[in-house]
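With one protein chain withheld, the remaining protein chains of the complex are depicted in position.
Chains: A, B and C, in written order; residue numbering restarts at 1 for each.
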Amino acid sequence: MNHDPATLDRAAGGDARRRGPGSSGWATALTRIAPNEVEIRGYPVDELMGRLMFSEGIYLLLRGELPTPSIGKLFTAVLLSSLDHGVTPPSTLAARHVAASGSPLCSAVAAGVLAFGDYHGGDIEAVMRCLQEGISLHHAGVSYEEAARTLLQKHCGSGATPPGFGHRIHTRDPRAARLMQLAHELDLDGEHCRLLRVVERVINAMPGRAQHPLPLNIDGAIAAVCGDLGFGPEIGNGLFIISRVPGLLAHAVEEKLTQTPMRKIDRDAAYYNGPARRRLPETRK
Amino acid sequence: MNHDPATLDRAAGGDARRRGPGSSGWATALTRIAPNEVEIRGYPVDELMGRLMFSEGIYLLLRGELPTPSIGKLFTAVLLSSLDHGVTPPSTLAARHVAASGSPLCSAVAAGVLAFGDYHGGDIEAVMRCLQEGISLHHAGVSYEEAARTLLQKHCGSGATPPGFGHRIHTRDPRAARLMQLAHELDLDGEHCRLLRVVERVINAMPGRAQHPLPLNIDGAIAAVCGDLGFGPEIGNGLFIISRVPGLLAHAVEEKLTQTPMRKIDRDAAYYNGPARRRLPETRK
Amino acid sequence: MNHDPATLDRAAGGDARRRGPGSSGWATALTRIAPNEVEIRGYPVDELMGRLMFSEGIYLLLRGELPTPSIGKLFTAVLLSSLDHGVTPPSTLAARHVAASGSPLCSAVAAGVLAFGDYHGGDIEAVMRCLQEGISLHHAGVSYEEAARTLLQKHCGSGATPPGFGHRIHTRDPRAARLMQLAHELDLDGEHCRLLRVVERVINAMPGRAQHPLPLNIDGAIAAVCGDLGFGPEIGNGLFIISRVPGLLAHAVEEKLTQTPMRKIDRDAAYYNGPARRRLPETRK
Partner (left out) sequence: MNHDPATLDRAAGGDARRRGPGSSGWATALTRIAPNEVEIRGYPVDELMGRLMFSEGIYLLLRGELPTPSIGKLFTAVLLSSLDHGVTPPSTLAARHVAASGSPLCSAVAAGVLAFGDYHGGDIEAVMRCLQEGISLHHAGVSYEEAARTLLQKHCGSGATPPGFGHRIHTRDPRAARLMQLAHELDLDGEHCRLLRVVERVINAMPGRAQHPLPLNIDGAIAAVCGDLGFGPEIGNGLFIISRVPGLLAHAVEEKLTQTPMRKIDRDAAYYNGPARRRLPETRK
């Protein structure tokens, strides 16, 4: 596994020498297009079709190499974790309002994506930078506990909620717990996960937290897991975008197919009428 | 396989009766949220993590039920097919221009999505509607050949290129060929694929086409394959959005990490410096 | 006044000959940029500053020539008419949801603009095309009354509301009435306005309409007035965008400055606490 906090470009293994001498221009290491040829990171896309998972193709595109089976499985779980979160997030409501006005699907999805701001999905990058800082401290000889305290003092002075913790609705985010556990089972948790767990412990040992625990949220878990997978903070929020776009689309389509244009969208009046709680079939376990 | 051209909502199996009598409000059949619970179409999302592919989760969200293994494999190939197409599409250039101006990733991705207009990704819905029309003719007793001719006369009078055919760059779109072949191998091609093949044959038997064949493109192939999978035209263009968002993101990140802000982006000066053409490892075949 | 339904480009008076012979490239007739020079339609922008109204500059940019004082006054009223419409339109709510998530102002405004769909601002183009069709009929010898009936039958069969009429909230749209009156006072109403008035009369003479009159709305009035000013339908919806952007911005800023991030935005819980109804000072009349 690549624990180097590689960024998209550095991971790509691009080789500028393959370009002729004396030429000018700008390089891209993602996809080569020629008549009747589409190669993603060197692999013909038609060869990938039928052989890779979608998440493996995304990983390949973003990182430059195919994931191992374990990494593929964990990265898939990252993308599944934020697929949808019902009708209340501002992104979903923005997408629904645009869909309700008769604009095309791509306008509705775009409006939803624009709501991934500092308070909604934007925490992933912040947590990644925070953890990198703490890991640097640790490498300089500070204990994880001490690093955690330093980070909390610096970034969350005077009682602010630390990025990656707390949730509007959940007191224990089931997605965060599952993602951290998967990383552990797959032996893919490294320094980012370790430090995040210490931060969680330090936070919840603070006075008054026994009664009001501040849970790790899914942004925090994605940041730690993807940090350990070698994703750089620059791309952190982007993982949430990829994960959530199908959900935004589903809401936009549902709005168009089942509701009256220009209706008043009262999120509190929404009720779920899909299938009742069910378990995966045996063949899926 | 569900050959009914079901739309998102009709496939969902929602049951309004589960709501108490006399209540008012509006229904959503996608996701149920409660404190510490996130259920997508009835399945706890944390239970899906580690067990489903990302594409299977997307299918579940859009259609209401899990795909069979074959359908999952074909739908994965649909999403992989349009993952990225290099630097020349207007969507990619829109995303790069926004990234180059210092805006956040979500703004760059949103701008790219907005370029999925009538001439770029928007053909999927058009082809789906066209094929539905032809299938209705066929069900009314007209041969596929005759239906194909009628459609071409109606939608492409006076030499216009029919939707789903032709490409700026490719004379034989490798992604379209592969997708149609996969649908056939998996025994998932139905009336939409059959009619599209006849349309292709009729077009290329026209005078002058021997020298200048008009190839099936990936929009056309996605439309036929997903039509046979039971997706309605209302969601057609949305499948392209989901497929392409990772590519838009990768270009936005590459732009930010490797280029100067506010630079002039000359698409013709781009050269590919990623890995040379390579084959999948044996274990992936 | 230019009654020719000129479009942006045709009005521009561009002269391709001014370019040297044998050169290739693509033409733009809007703005010339050179080091230390910015000329809009030939006028140095610094010379316009302090001498033109903003609306006159917009008219110049879109049409290629300065408006007469009367046209400038009427076009200003067009832009003022849709400046803002409170918190209930889907565009405003989309902008507020994006602002509430911590995204930058330009993301909030963009999301709002994306909600100008078929049912919200998008009527202007539809009405313009409708009126053009009716005027052609009239020029071919049909009376305005007959043309109005033909349009209504064609576009609003089976009881659909005709574009440009009806409003979610108003039974008499004060902006539409004022705009039509201004066009008349300034002697700038032509065939579009005349036909629209006939359409209004025909609609409200229909059975049952005495009790439930269907009022002309601001989209309809803008379409007629701007059609008579020579704007083509291709730019119709764009006038609404320009007019409404300041309102979207004002709501995004108010949201950021006065509300909690990620709050639930219940449009029915909003109350107005700005200045009470007041009249313009004498000097403004």
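The rule is simple: contacts are C-beta pairs under 8 Å (C-beta built on N, C-alpha and C of every residue); 3 or more make two chains touch, one makes a residue touch a chain.
Everything quoted here is computed from the prediction, not taken from an experiment.
Which of C:A160, C:A205 or C:A276 touches the hidden chain is settled by the complete complex: it is C:A276.
By the touch definition given at the top, chain C reaches the unshown chain through residues 7-9, 12-16, 18-19, 23-33, 35-55, 57-58, 61-62, 64, 66, 73, 76-77, 79-81, 83-88, 104-107, 109-111, 113-114, 116-117, 121, 169-175, 177-179, 182, 234-235, 237-238, 241-242, 245-247, 249-254, 256-259, 263, 265-266, 269-281, 284-285. Seen across the whole complex, the unshown chain contacts chain A at 103-104, 106-107, 110, 114.
Mapped onto chain B, the interface with the missing chain covers residues 88, 90-91, 93-94, 97-98, 100-104, 107-108, 110-111, 114-120, 122, 168, 261-262, 264-268.
The rule we apply is simple: only the chains that are shown with their structure count from here on.
A complete topology is adopted by the chain contact network, contact being made between every pair of chains.
Ranked by number of C-beta pairs in contact, the top chain pair is A-B. With centres set at the average Cα position, the gap from chain A to chain B is 22 Å. Counting partner chains per residue, chain B shows two or more touched chains at residues 104, 106-107, 110, 114.
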